[in-house]
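A single protein chain has been omitted; all remaining protein chains appear in their positions.
Chain nomenclature is as follows: A and B, assigned in order of appearance, with residue numbering initiated at 1 for each chain independently.
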Amino acid sequence: MAINKPYNNRAWLGVLPVLLIVAFSAVIPLMTVVNYSVQDILDFNSRFYVGLDWYRETLQDPRFIEAFGRQVLFSLSVLAIEIPLGILVARGLPKSGAWTSVLLILLAVPLLIPWNVVGTIWQIYARSDIGLLGVGLNELGLAFNYTSNPTHAWLTLIAMDVWHWTSLVALLSFAGLTSVPPAYYQAAELDGASKWQVFRYVEMPRLGGVLVIAVLLRLMDSFMIYTEPFVLTGGGPGNATTFLSQYLATMAVGQFDLGPAAAFSVIYFLFILLFCWIFYNSVMTDETVEDAVENTANNNEARHHD
Amino acid sequence: MLRIQNVLLNPGLNCGFDHDFLPGGMTVVLGRNQAGKTNLCRLIAGLSTQAVGELSLNNAPLNKLSPQKRSVAVVFQAFVNYPNWSVQQNIASPMVAAGKDKAYIQSRVAELAAKLGLGELLQRMPNELSGGQQQRLAIARALAKEAQVLLLDEPLVNLDYKLREALALELRSLLDDSDTTVIYTTTDPKDAFTLGDDLLLLEGGNKLQAGAPLSVYQTPKTFAAANLMSDPGINTFTWSSLSDQAFAQQCQTASGVSKRGGVRPEHLFFVAKSEFNAEECVGFDLQVSALETSGDETFVHGVVQASNLGFSDPRFSDLGFSDTGLSDSGLRDQPSWVVRSPGMLNFSQGQVLLVAVQKRDILAFGGQ
Partner (left out) sequence: MANIVLDQLGFAYPGALEPTLLPLSVEIKDGEAFALLGASGAGKTTLLNLLSGLLVPTTGRILFDGVDVSSQSGSQRNLAQVFQFPVLYESLTIADNLAFPLRARKAVNGFSAADIASRVAKIAGELEIENLLKRKPKTLSLFQKQLVAIGRALMRPDVSVVLLDEPLTAVEPRTKWQLRQSLKRLQEELGVTMIYVTHDQTEALTFADRVAVMADGKILQTASPQEVYEHPAHEFVGFFIGSPGMNFVAIDSATPAPMYAASGVDQSAQRIGFRPEWARLEHPPMTHPLSAVHWLGRVTHCQILGTQDGAPVGITTLASEVGELKVRGAINATVGEEIMVVVDRCVSFCAEHYVATHYAQSSTVQLTNPVGDE
């Protein structure tokens, strides 16, 4: 419950430290990058204003376009697997009882592992000479080798991401599912609904709000993915798994071409922003009304006579 | 004394109202859902709300004080207690926060627990208590704050019907002899009579009327005020539809511009033709459409028939029940009247009965 505090301008002083920190760690670097993106930087002292040249060049760069294509394919693939799989896992969890806590903790474990460790785990795991998965697949007759075969590299990457992040979707969906009052399930059962109908008409509407968050998070994160593919495949074989972030890093750090790299960064940033904005706007307006209705329903259930 | 001025309960309203709450007494704030009762409570308590207004307690302005500093205690509709503290710790909490000394706290806790029937439950946790007990605990905790103003926002609405009865009477006797200004909000007019020394009627954020419950009941200023005090709502008719036009003219001139009159369901009674006194009463035929009984009372719903005794043209209730916003409720919209009669009556549907009302019980609404 908020309190009607009297208005006092001195409160702004309290915000100042945070403002400074965010300014230094985020805003100023971002502005610097935008600054670089419109200049040609040969070395520290010689810079020339080039306007939007770098932007034009980057957008027409065939390697950029390829990396972008790969990125989109990757993001969509992992989303297509993680969301349904996460929901399925959430539905399989018991809603209450001793096992619930245990299973939730187990589910949370992959989320806690540092990302480069995740990459390393899978890098070794999938190796065809000493890795459990790699050797196993080879024993089964498949000539699995992610270092030489692009398809295998892709599949390994996707498997790794699914292993890493499905838990997030599962946990979020679980929270959404537990908010369904038992009366809804009971009513559907008495109506004679099949399992699929129960999922579609009772659970999915409730999951809507939660899924928006899940998809948003996964979309953004997967689009920015860097550490895991870098550790796993290094972008190879060739550049079969070179996604946008890695290409950018190569350009900026490897070749030290700050101008184009900065332009690239800004474009990258804007794309992610654009996707999220489209997604948010197309889904959020209905959700907010639905949530309000949910809250009313929840409040009324809370008026329990015990 | 708690005084509120220029209070706007909803942001859309134009003019605010003032009210002085009866010092040391119990004021019942009666209004429907969404009338602004909770906003009023939150304003007085200092919690965030859309309502604005000036508050003063004993001539000291209250607006700038935070809720902790105000001498106001609140009991909410949902049973709000500290879930991780025992009953004893819950009751002691306001006194601990105020820094009172231990011996005093202990004796006060024992006293309050005894008063509210929680004496044996001091070591239990709130979630082990029944609903009625939890609400008693909330009340004990509010009383422990020893505030000058006690706000109860529909505290009994989530309780069982019988429990509600019992607790309402207990509250009355508990608060009767204290100096605290008590404000009790409710949607049930019965509470106004049971509990209130003073009554404040709210609708849509506006103050309709204030005063002693009986006087508000007998002389409502507007239709809305009259309607709020009757359960179910008032039966209305237009003066032009009365057969006895002389009487109608009388009432209209006495009340001003009023086009409508009303009768409370409890003032209608069944009478035999032979016993009907045309001098003192207005009578009419009612065709029974439904009966509702709760044992000690019966509500008879029926359709008014035209007659030269009562109403020459019974299609008069242009109000019907649409004022309660139910015109889209999907139920039959007939000019239906309700008679509230004591005892358990048994009429059959379609039966036509003679109903009368004393002329002095007919209400005329000024200016509406």
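Just so we're on the same page, a residue touches a chain if its C-beta (ideal position, glycine included) is under 8 Å from a C-beta of that chain, and two chains touch if they have at least 3 such contacts.
This is a predicted model, so every value here is computed, not measured.
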Item to check | Omitted-chain contact residue, chosen from A:Val22, A:Leu52 or A:Ala187 | outcome: A:Ala187
Item to check | Listed residues B:Asn14, B:Asn59, B:Asn127 or B:Ser294, member touching the removed chain | outcome: B:Ser294
Checklist entry - Pick from B:Gly16, B:Gly36, B:Pro126 or B:Gly233: which residue touches the chain that isn't shown? => result B:Gly233
Next on the checklist: Using the touch definition from the top, which of B:Tyr184, B:Tyr217 or B:Phe284 touches the missing chain?
Outcome noted: B:Tyr217
Next on the checklist: What does the interface between chain B and the hidden chain look like in terms of residue numbers?
Outcome noted: 32-33, 130-131, 160-163, 165, 172, 187-188, 190, 193-194, 213-214, 217-218, 231-233, 264, 266-267, 269-272, 290-296, 299, 301, 324, 326, 328-332, 342-347, 351, 353-354, 358, 360-361
Item to check | chain A residues that touch the omitted chain in the full complex | outcome: 181, 183-184, 186-187, 189-194, 197, 201-202, 204-205, 289-290, 293, 296-297, 300-301, 303, 305-306
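In the analysis below, only the chains that are shown with their structure count from here on.
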Checklist outcome for this item: Averaging C-alpha coordinates per chain, one finds the centres of chain A and chain B separated by a number of Å equal to 54
